[in-house]
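I am attaching a structure below and will ask some questions about it afterwards.
Left out: one protein chain. Kept in place: all the others.
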């Protein structure tokens, strides 16, 4: 197998024109799509409907080629969209495909390997609880197998989109006598991320086995996965899991690297990832290197202490602009400064995903032949 | 003369505790303050009252030592505050003093020179018009003289805080039959910045002489000053001007450097400024260099084309989060990534201040003895 | 002919479940739909994509029954959506149909008459200019004829959705050498509303004939239509016009009434409209009367003087929450207080639609048999 990764700019949340053309021309093969991951125009919060809007628009494009109705498409292809392109970021989506073998890499080189799956839809009351942790853990293990990644240490990124509930669905769950894990939509959205993150960590042995992890959600921030990148949104009904790593069984020229970010100013982590891929930013990637860079993923969050390297930040006290919008704008610019690229998957809400107050950065690049 | 530059963190918009202690202990000399420049907690827009709040709090601290009432303090000391510490930025203010001569620099070295003044208060209808351009131009020329900067080419930063009007004052001006330059408070706030910027450019000969510049406000973006950094706000009633440059007549160890930024990702400009001050960011300033960095000023704005290096950005279409908040968050993180410092004066609204879609970066550092 | 008016709640911006069922069961006849008018979940500003999202979802439902593809549906049926359901307002849409004759009303009674049409798509540079005024005026005249409303004085509401441009399209227009009427997306959105409003006023003879009205857009607020209700949005490409009034040639039990609102507190105007329809709010409509109320339309805007009945308001100075969101929340609650109903079409941006600082209120109710 070999992976193919292709980015499409979004002029608006339902902009599928270039994608439809690529499908029509055979440049994208609908049956080989492993996942579509993107950043849409919305605020990235509970009332961000641009994620669902793009899901609907892409489903309509793929319905014919896949011979499914639009709703069934979204149950087959993981559409993992995160809203919020603050500051210099640019709305886009990236299509990940698994194709038949290509040119074999030089001996011993591992190449980008990937696979995706959906867990069973959780009951509303299971979101943000142990049941979600366990479902994600089992799903991640299965996806690693499916991708043919033989060593857990070769997993570089586990992207999960988890479900959450709007206020009305939370009230309905309470009325049924099986209340959701929180009665606040924002909090539940965070709990869904946290549960999925610890699910990834459990699958990869990054946290102690046998623990009841639910009790640690949001509390034991020293428990985390180094490779989890989690979003949640009302537009999905189950956990959508995509695993990426490097594996000997894959061919082509793509590879993935990743590093934890210690805090929101950890520029060194970005350089570490770029260096691992043979990309040189002195101080910024030039056009050739930028052309080789196929995808960048960043997760981060405002340090909960209200301080960053000893200085106060104001992100968590701001009633006008959600902290997620602050941190995405900041991390997006930090990454864009180094890479010269603004089509970056930058996402907030990094609880249990990398060190507390930090997060992770990962990138996929084309390696020299 | 020698300049002294000292930063104070702001735990809240009226946090003058450390400053009051510094005054009491003689570490700041109220009679020698040339300007106080800072970033406060607010949104940096028309309804940002944190700028006035800090002005009131600082005026109360200085009233006794200066033997003035609080209102008179604010007419003597330029308090130039810009709201908006989005993302990783940290609220703070910097006190600039002009002290008697210190150790002479090595032969031929020029050192940080500065001076400030207030123009006469403009009539409401003069804001954002030729009258403001001319008043600022005359003020800048006088301040350059006052600072003893002999060559216009040695001016590195002209910081101006211009007046603007809230909706009610705009309506009152219209009712008097002398309408303001715009009936929209946000637009007038921008016109005040633009007029002050072209005033600086006129004083420094950066735009053709003899022109009626008012007609070009906001239109001829190819007309700009390379050293202007302008804010406006309802809390000031006149143009407050601070000129900084390097001059032979000044002693001590501080120097200032500056460069235009071509766009919001122009990391090279930041390195150019740091290099000029002998600071090395590979990729980020280390603690020693960061200790030498005394102040950083950045102006920038979202590219009006809706694109940045060919990619769409969403800053100008966002009805929830003002474009200024987007760009400050982005530029703040870009600068903080390189410097490792978050107490930065980052301000949006860079019309006619540096290249269109870009802006400027300036820094003050302690030079080797 | 007789009009049928039916409301559907929106659980999310693509919630067409109940509508699809109604179509399947024959409770709505797709071929007889004159217009669909609704309030969606977004912010009602330039980056509100929920209007387009609902348009796409409804088009998909109607594509089969109308034997058109989704895009063609939106060119046949006016979908007029306004974002922003602040405060107590509830997202919903209302389907207006023109059916064959029903029970004749008592002698002399006029009944709800309606018709819709699309103008030709304007060039980008024509939006907010005289060309749009004239196109709307011609369209309104044609729609009045089509509805069979014989006297202009019987027109009660002309709902128009006009086109506007995002930042990028504005920049493209400028690059083509035919710049849009404003380079600011928000301003252009307002100009599109203003031009359509004066177009309505021109068609109905409410403004002096022969005038070049473009020069008065936003300036001569004494020029207005008493029956215009205008929205604009990037999701439409032409002027979509719906005319409603009472006419002798229509049967059934529905009628429409309308009154200008003098300011945002003009509760008397609401009672005037309800009284005209035989509805009694003392102080609030009871369940029976509320059941007879089929649709309510309100347009209004923050008084540009910054004052309302002598007191300052803060809507126009707020950099965090757009003035439109303020006024919709306020007018929505004012109307909901009187009617006890929250599925109301409340829309800001009432320039040239009713008295300056005020707006209009209209309602459709079922009359006694």
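Read from first to last, the chains carry the letters A, B and C; within each, the first residue is number 1.
We take it that a residue touches a chain if its C-beta (ideal position, glycine included) is under 8 Å from a C-beta of that chain, and two chains touch if they have at least 3 such contacts.
The model shown is predicted, which means the values in this text are computed figures rather than measured ones.
Novice: Among A:15, A:301, A:318 or A:366, which one touches the chain that has been omitted from the display?
Specialist: A:318
Novice: Which listed residue (A:13, A:185, A:245 or A:300) would be found touching the missing chain in the intact complex?
Specialist: If we include the chain that is not displayed, A:185 is the one touching it.
Novice: Touching the missing chain, which residues of chain A?
Specialist: So the residues of chain A touching the unseen chain are 43-48, 166-168, 170-171, 183, 185-186, 304-307, 312, 314, 316-320, 322.
Novice: For chain C, which positions touch the chain that isn't shown here?
Specialist: Missing-chain contacts on chain C: residues 9-11, 41, 43, 85-91, 264-265, 267-268, 271, 281, 283-284, 308-309, 311-315, 320-321, 325-327, 329-334, 336-338, 340, 342-343.
Novice: Can you list where chain B touches the absent chain?
Specialist: That gives, for chain B, the contact residues 11-14, 41-42, 47, 49-50, 52-53, 56-57, 60, 70, 166, 168, 234, 320-321.
Heads up, the rule we're going with is that only the chains that are shown with their structure count from here on.
Novice: When the C-alpha atoms of chain B and chain C are each averaged to a single point, how far apart are the two points in Å?
Specialist: Roughly 45 Å separates the two chain centres.
Novice: Between chain A and chain B, what is the separation of their C-alpha centroids in Å?
Specialist: Chain A and chain B have C-alpha centres separated by 39 Å.
Novice: Which chain C residues sit where two or more other chains touch them?
Specialist: 47, 166, 168, 320
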